[in-house]
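A single protein chain has been omitted; all remaining protein chains appear in their positions.
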Amino acid sequence: MANNYVMVVDLQHCTGCGACMITCKNENNVQEGFYWCNNQIEMEGEFPEITYNYKPTFCNHCDEAPCVEACPVDPKAVFKDPGTNLTLMDAERCIGCRNCENHCPYDVISYNSEAAHPFWRDEKGQEMVQTVGGEVIPYYNPNRARTWDGIRREGVVEKCSFCDHRLAEGLKPYCVESCPAQALFFGDLDDPGSRVSQLLDQYEATRLQEDLGTEPRVYYIREFTRLKNS
Amino acid sequence: MSSRKKGISRRDFLKIMGTSGAALGLGIGGTAGSRVLAEEDPYEVLPEGEHQYGEWVPTGCAGCTSWCSLEANVVEGRVIKVRGNSRSQVNGGSSCPRSHLSLQQVYDPDRIKRPMKRTNPEKGRGIDPKFVPISWEEAMEEIADKVMELRENGDSHKFVLWRGRYTRLRDILYGILPEFVGSPNKISHSSICAEAEKFGPYYTEGYWNYRDYDLLNSDYVLIWGTDPIQSNRQVSLYSRQWGDILEGAKIATVDPRFSRTAAKSDEWLPVKPGEDGALALALAHVILVEGLWHKEFVGDFASNDSQFVAGEEVAEEDFTENYTHGLIKWWNEELKDRTPEWAAERTGLSAEQITRVAREFGQAAPRACCFMGGGGVMQIRGGYNAMAIHALNGLVGSVDNEGGAVRGAGVPNQSFPDHTDFLDDISLQGLENEMIDRRGRLEFPALKDGKSGGGVVTNVSADSIIEEDPYEIKMAIGYWNNFNFSAPETERWDEAMAKIDFYIHLVTHQSEMTQFADIIIPSTHHMFEQWGMLYQKGNLHTHFWLSRPMIPRYWTLIEPEAEFSWLLAEKLADRGYSNMLDYFRTIVDPETGSEPENYREFAEYASKHYMQPVWDPELDSHGEQFQGWEDFKESGVWNSDRFEFKQHWGNFATSTGNFEFYSETLKEALQEHGDRHGVSVEEVLQACKYEATGELAYLPHYEEPYTVGEAEEYPLLLVDSKSAMNREGRSANAGWYYDLKTIDPGDSPEADVIKIHPEDAERLGLADEDEVRVSSPTGEIYCQLKVWEAVKPGTACKTFGMGHWAYGRLAAEDFEAAVPRGANNNEIMPAEYERLSGSTSFYSHTRVKIEKA
Partner (left out) sequence: MDKVEPAGMSAETTRARRNIYHALSAGFYVPEADILSPQFIQDLQENFAALDALDELGDSLNQLNKAGKQYDSLEKLLVEYSKLFLGPDKLLAPPYGSYYLNDKTTMGASTTEVIKIYEKLDLELSDSFQDLPDHISLELYFLAYLVEQQLVLQQEKGSAAGRNVLKWQNYFLENYLYPWQDEFTDKIKSNYDSDFYSPLADIYSCFIDREIEYLARNVGADSEV
């Protein structure tokens, strides 16, 4: 039976610290300038009545995924994984047409127009890697390579996979595990005992751009800001 | 039957394991491999490699003063991740975002990898030092020769040891080594770090330290000039707890700058820079007038009819204090006129907001907590602000109380053996000299722990070198520091460092200060490559962690505190001066009694020695217990028992034993300092740029903010803040630093920005994204303008962190040509001080002008 995986973000607990962004890069060997995990910041009001709302963002793993729809390859290079309901990518099949990137309303897909991690590919960078090990980068995480390119090759797209390589081991996505504020929750919505189910029962939730009908799998509960515009 | 009859001859590329090399012929179906082939499913037995969990090795982080206990993930001999050590009662499994930058620090291609020697005698910013690699033998010999030369010429005191960040092994390099050289000059960075913040608690409750705050049990939290979920302090801990603290408490944040902490508060009080004292006094005024002080702690009027009425004095005998001292004096001399309306005029806040916050804070007593950081007090006249802000905790009885401002526990450490018997006459004579930071001079009381000259005045040592007052400095060692970047009015440091004949920098990167070095000794990274330990408090506990070497040590790296000291001691011994080495040999392995035979052993034994009461079950200690060194190493962190409330009520370490609103303790310290210089207390205060006279000198009172420069020429007040990605100025060569720039509110990943309010932008004819020149009476910097609504009009906010002209290819725009990437606030910040504590002033005194570049 397929898992019904979702992410729930508790914005009251979120401090906007960015640990999810940085640990995502760490876990998935994502190069600088690429953001599988990012943020949306909205500020409103006039000084000193300011509201500041921060949302960590991820791939929404939409049920009605425009990226999958847009992928012209058969079989699809961007596809819904039947076992997990995640939206995953296959680097072998990807032809680098970037249709998925152009059709994603959430701007979460990046394209490798050149070899990733240029900082590490010069003489000094390579000297370091040759000395300490790793692949391209010295803090390379070999586990990423178990289900995808460890570092995505030139000419293909990439994005958040909810750490499918960790899910396969029974581990949570690394951003969830590393969030110092314990604001991120991940689990199976079909399991009524799961924390995500409980939170979504308890709180009203929103998703990004729900009107598009993409059915995102990332839910936001409660509020980031405390300050109110009076 | 299936043998090949045609074609080319066989190649033999594979063979059965362990055989002598016969070709893989036919009919060999009976091997172990063929059973696997016939029966096992490759998709199951070979799941595309195994998940590599590696090993999680305990360590700790000194990226800021939170000092979290962490674990590092070592896979194939590489460290690839860090996380909070869940065994810590302080930060637990939480680890802040900047901790992860340590991975890009330890594997930074721009790290210094071997000892280097300067070949260009000319020194200055932008002048290529022309460093060449040398062996560590050669490096240490040159250093030893220079030490011997100083000692032989009676110049041993003309040596200075500067430390920045440290582990507790600092006691060796910083605490002991200069004495063997024969110099009193152990100059720490502490006064560019805090000190004024410690002044308030010391001169009210006798505690010269950071406090711990029991926010989870608090009903009202007043965050003052700090930013616990963003930059400081205990960021990992408060990141974890903030959502829950918000459940239980109302939070108000006092800060001219809009921070994430402010965004996640119920109230934001953007006080005018420098007017923190006015606000604190008005809050105290309302708490008293409305009768909200905590009677159990502070006491009460004898009669129910009596009360505090604005503008009216109270007879001292009408009020009986319990655990406090001098409330009525404070009221009569100062508070009675400090109305919310009076404060509103100065602070730019509304009287309604001031009254509301005071009332709600007071109503929550004693579970009302005022969390003080550096922003409101590291100001030229910030010492009394620190007292006033901390005194709020006294008024509501939250000092040393549940939900309030509490303390850490002592840790079971063991000092190193006494070394004084090993010091020779040259050393003893050298130690008699005045220290070069001028501490204790009339204008630098630095009253740490109540003593005249008890604290450090870090930033003034540059002037001392330039002016050769008290004397010339001929040789210096700096470690884990970078004053040419981190201390205000950096230009003075460029001049001072160029003047020093022989400078040795022990450092991981080629920093600004390194550009002036004659010898560079490459340092290990404290989290992964060396022994080290630190302790810190939070969450009502104190933890004490150990870091250790956990990855191969490549190149020629030397741990700066113990290993460097040992190597120098060896070379000095070769030159006939063996006292330091003889002493070091007394620091033995506590388990075996073995003397250290080399620098690596010395560092390990010193670590075991320092932490022996933690791990040795034979020694008495409190808190968590361990079975031995290996047992402790597995955990990597010791925790104290939970803090016990009210343990200091009635026995505060003040002159009166009580919490002092009228500080008898300060009175004694100021009088002692005045006596030392034969002047009155008023004259002391004048020399320190304060205006108070009479009894106000001993009371938290209002002082008009002191700024440098005229408002007409420099219309904006600079508000300096620290980037959440800063590992104290050492992380700017990490790529992730720039990728996460958006987490500093208002900042941009594209450029280093100075932020002003749209009104000011319009008035000055400036637009968003203009390239601008920002100047002050001290200097000028170039960066980009950001027009941002959340800036207090009249101020200009700039995050500190960028602006390196050295440090590496990412940190500098052009490392070779010394062109900075972004701009360093310290270049335009005048070197000023809160002189009573010795603290450098970072906030509220810098006036700036912004023009299109």
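Every chain is named by a letter (A and B) in the order it is written, and numbering of its residues begins at 1.
Note that a residue touches a chain if its C-beta (ideal position, glycine included) is under 8 Å from a C-beta of that chain, and two chains touch if they have at least 3 such contacts.
Computed from a prediction, not measured in an experiment: that's the story for all the values here.
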Who touches the missing chain here, A:Cys59, A:Cys100, A:Ile151 or A:Ile221?
A:Ile151
For the chain that's not shown, point to the residue among A:Gly18, A:Pro56, A:Gly125 or A:Pro142 touching it.
A:Pro142
List the residues of chain A that touch the chain left out of this view.
92, 115-116, 135-136, 142, 145, 149-151, 153
Even though one chain is not shown, chain B touches it at residues 2, 4, 6-18, 21, 23-24, 26-29, 31-34, 36-43, 45-46, 48-49
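By our rule, only the chains that are shown with their structure count from here on.
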Complex interface listing, chain A residues touching chain B:
10, 12-19, 21-23, 25-27, 32-33, 35, 39, 41, 43, 45-48, 50-52, 54, 119-120, 122, 124-125, 127-128, 131-134, 137-143, 145-147, 165, 169, 177-178, 180-183, 224-227
Under the touch definition given earlier, write down the residues of chain B that touch chain A in their complex.
47-49, 51-52, 75-81, 83-84, 94-97, 100-101, 103-104, 107-110, 229-230, 235-236, 238-240, 242-244, 246, 251, 258, 260, 262-268, 270, 551-552, 554-555, 724, 735-736, 738-740, 742-743, 745, 757, 789-793, 810
